[in-house]
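A protein chain is absent from this complex, but the other protein chains hold their places.
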Amino acid sequence: MHPRLRLLAALALAGWLVLPFLPLAVWSVAHGWRFPDLWPRALSGKAWGYALSDTAGVLDSFALTVFIALSTTVLAALVGIPAGRALGLYRFRGKGLVTALLLAPAILPGLAIVFGLHGIFLRLGLVGTTGGVILAHLIPVLPYMTLVMAAVFSAFDTGYEDQARSLGASPAQVFRHVTLPAILPGLLAGALFAFLISWSQYLLTLAIGGGRVQTLPLVLYSFAASGRNDITGAIALLYILPGLLILVVTSRWITGRSAAVVGTLRP
Amino acid sequence: MTTLTLQALEMSYPGTGVAAVKGLDLVVESGTLTALLGPSGSGKTTTMKLIAGLLRADRGDIRLGERSIRDLPPERRGVAMVFQSPLLFPHLTVAGNIGFGLRMRGLAPDDIAHRVQSMLSRVRLDGFGPRRPAALSGGQQQRAALARALILAPDLLLLDEPLSGLDPSLRDEMRGLIRELQRETGITTLVVTHDQAEAVTLSDRIALLLDGRLAQHGPPEDFYRRPASGTVARFFGGVNFLSGQVRAGVFHGPIGPLQLSEHVPDGDGTLTIRPEALRLGPGPNAHMAKVAGLTFLGTQTRVDLLIAGTALQMLAAPDQVAGLRAGAEILVSLPPDALWLLPRPPA
Partner (left out) sequence: MTDRHRILLLLAPALVILGGLFITGLGLTLLRSLRYFPGLGLTDPDLSAYRAILTSPGFLKSLGLSLWIASASTLIAAGLALAAALLLRQTFPGRAVISFLVQLNLTIPHIVGAIGILYLFSQSGSFARLAHAAGLIAAPGDFPALTQDPYAIGIILLYVWKELPFITLILLANLQSISADHESVARSLGATRWQAFRHVLLPMLMPGLAAASALVFAFAFGAYEVPLILGASAPKALPVLAWQSYTDTDLSTRPEAMAMAVLIALFGLLLLFLYMRILRSGGRDAP
């Protein structure tokens, strides 16, 4: 491709990727920005001040969303590591079926199961509880975590574990000192994206939270629906902050092959 | 120092129905360096894993000294194993790897560091402690893996094909190191290998495993001079077999009478002689032979002979047979002390 044409294409791509953030950022500091003004009458920190105030509840919501995403991630890791080990290391009858069962919740739209789930959780008294929301988030998160761990384990040589046992390590010591360090990079990459999947859930939280579990996307939507564009802009930027931080910290890992693992399930 | 005893050991892999180890009896004397030799599929790897505790025996017993270790988990057996590939933990330094087992036992860090230092110099890796395993050459990695097991002063050391992953030039060095350290420490050591040359050059004694059973156990010379069966003889390069009858200390076979050096009871039998034991020229048991072919092998020359229509092979120094041509008639002798009558299978 001609270098100038290539540069043009690159600029167009970069511009398109950045574009939707621009009005959000400007709105978050806008004071009076009516049609057809190209730029706000004045800039102000009022929207940010409100979003970050104790009374607005946005920060509480932020903390709650972090708590839910962290809990979901930890649970998914606890369950996903052994399951990933089974899928990554062994061949067995019914493996295709198990893989399909693991893929299905990740590929099927949340709407396909959310009504049935709502019915079950109603009966279990989990609707409207944070625990219920965490459990519901496991449905899209766990498959993802399991498949990432399966990929990690399929590249792991269990000879290291045998070697450690023969050097006097107990099974718990083997996991702590040999297996865990070996799978840690994959586990962290899986955990970060498990966090982000839970972090961006909308429908499952709405249905299972029953309006009582107000995570950040729900708060964001209610401000957007009420037409408070300035506060919406501030919350939206607040909402994408953890993802941005994670990316900056880990950008070296999320290149190449791991991006494929990471991107396999969630568009 | 500890004797390893395998008693009627049996194990088959689930779903195969075929036993990989079939009633194996073996006593590895305390302080020896013994090779567990066998072709692939002979059950030697299974035996090793049974001893290390990575597999469970169906029947039989495994004892170290007086202690049965059959049902102990791997870490409580006092058996340290060095795998074929070095398997150094990539997230630890070389020193961290060598001190791993001591750390698992909960020794003080100072103590561990001290012992690791002295171990590093014993395997000639001084100064390599702080490095990552990936920065080591293949030979250095293998030495670090050996050090990692030896530092635990195990009752039994298992080495799985310790030389096979190394370049030929490094093998002698590693072989020397294993012999030297084993003598110094006196740790009972079992080397698992499929390479008979490796077994012969490395070990004090060889236990040959064929088809899940012990075929012969003894010093390396025995496998050449006194093989327990035709199969054992062939495994060690035996090619000359003559069937006939023993009458009054003389073997009567296809090439004529052969005087035996030991007394053997009368009866049918199979006689074997190493190709390198045949001599050119006159001597006891001399026969005329026709040269059927010559093959230069480098350090030796193989001479294919026909004696009274029976094919025999001789290995000789190349300059010794330099003048020979195919078709020549020569005198060849079969020294009585090199003749070995294979034990007759029990009737």
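To keep things simple, chains are lettered A and B as they appear, and every chain counts its residues starting from 1.
The rule is simple: a residue touches a chain if its C-beta (ideal position, glycine included) is under 8 Å from a C-beta of that chain, and two chains touch if they have at least 3 such contacts.
Computed from a prediction, not measured in an experiment: that's the story for all the values here.
> Which one, A:Y50, A:F175 or A:Y221, makes contact with the chain that was left out?
Reading the full complex, the residue touching the unseen chain is A:Y221.
> Contact with the hidden chain only, please: which subunit A residues?
1, 3, 6-7, 9-10, 13-14, 16-24, 27, 35-38, 78-80, 82-83, 85-87, 90, 92, 96, 98-105, 107-117, 119-120, 135-136, 138-139, 142-143, 146, 196, 199-200, 202-203, 217, 220-221, 224, 229, 232-233, 236, 239-240, 243-244, 246-247, 251, 254-257, 259-267
We adopt the following convention: only the chains that are shown with their structure count from here on.
> CA centre of subunit A versus CA centre of subunit B: separation in Å?
Those two chain centres are 57 Å apart.
> Please name which positions on subunit B make contact with subunit A in the complex.
By the definition above, subunit B touches subunit A via 52-54, 73-76, 79-81, 83, 85, 87, 89-91, 100-101, 103-105, 148-149, 152, 158.
> Which stretch or stretches of subunit A touch subunit B in the complex?
157, 159-160, 162-171, 173, 177-178, 181-182
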